[in-house]
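Comments concern the structure below.
Yeah, one chain of the complex is gone here, protein chain that is, but the others are all in their spots.
Then we have chain A:
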Amino acid sequence: MTQITDTSLDFARTQASARIRKARINAVIRYVILGLVGLVMLYPLIWLVGASFKTNSEIFANPGFLPHEPTADGYIEGWKTSTPYTFGTFFLNSFKIILPKVIGTVISCTFVAYGFARFEFPFKKILFGSVIAILLLPNVVTRIPQYILFRDLGWLDSFLPLWVPSALAGDAFFVFMLVQFLRAIPGDMEEAARVDGANSWQTLVFIVVPMLAPALISVALFQFMWTMNDFLGPLIYISSVDKYPVSLALKLSIDTTEAFAWNRILAMSVLTITPALAVFFAAQKYFIEGISAGGIKG
């Protein structure tokens, strides 16, 4: 009896260790593949950072991403730019657009989405239908009418056309995203708040906004990144160099005198993507939560 037990125990042990070994091998293979694919996807970024520390001639001579003689020359010279302004000015310009735009978007889209998701009012269906229609409309179609409108308002060569529409809930995508998110939140908490004596505004501020926080963080992040990366908007509306945001300023260094100073351009590109990357990694958790809970793929 004892012998049988011992044998079966040994057998079980051998089996178990074989299973564990197999699982380990599987894990190693899995991570190697993941690592390789990740590296392929990240390589351009890594190369960009590496190349920004190379000299201009080395960029074309050395295909690897590690510079032989690291130099911060690209950053120093690139920051100065060929204009009377430093890159600091352009960063400041970018943030003068981004800040009111992001804050305005978050506030205005919350109001509009709350209205659509929670209240009944005349023509609600038609109005919401037009929000969706705007969502489907290619941006290009509205460029010219918008340009004429802003010209008549005397807003050309100012930051206003770049942030005012968004700050007035002009981005249908965000309104739609928040409406979907709100629809997924049961109305009971808001009813409880109403019984507790809250009016619609108090309900919005004390109850709805805190529950909406993950979605609002996603909205802010999207808006931040898209505005940071926006090239066409500033290109159309901004004509004075002293008002250029970074996206235009980068292009500026390509077509004028510094056409071949690639290390400067790359150095400034690295600086340009840094804020977006930093914000993204800092808020990554909420960002993903917001997208998935909103039922919208980013």
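Please note the rule applied: a residue touches a chain if its C-beta (ideal position, glycine included) is under 8 Å from a C-beta of that chain, and two chains touch if they have at least 3 such contacts; residues count from 1.
In this text, contacts and distances are computed from a predicted model.
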Remark   = From the options "sn-glycerol-3-phosphate ABC transporter ATP-binding protein UgpC", "3-isopropylmalate dehydratase large subunit", "Dibenzothiophene desulfurase" or "NADH-quinone oxidoreductase subunit C/D", the chain left out of the display has the UniProt protein name "sn-glycerol-3-phosphate ABC transporter ATP-binding protein UgpC"
Key: Residue among A:Asp10, A:Asp157 or A:Glu191 that touches the chain left out of view   = A:Glu191
Request  = May I ask which residue of A:Met211, A:Leu252 or A:Ile273 touches the chain that does not appear here?
outcome  = A:Met211
Key: Residue in contact with the excluded chain [from A:Thr86, A:Gln180 or A:Gln202]   = A:Gln202
Task = Please give every residue of chain A in contact with the chain that is not shown.
result = 186, 188-189, 191-199, 202, 206-207, 210-211, 213
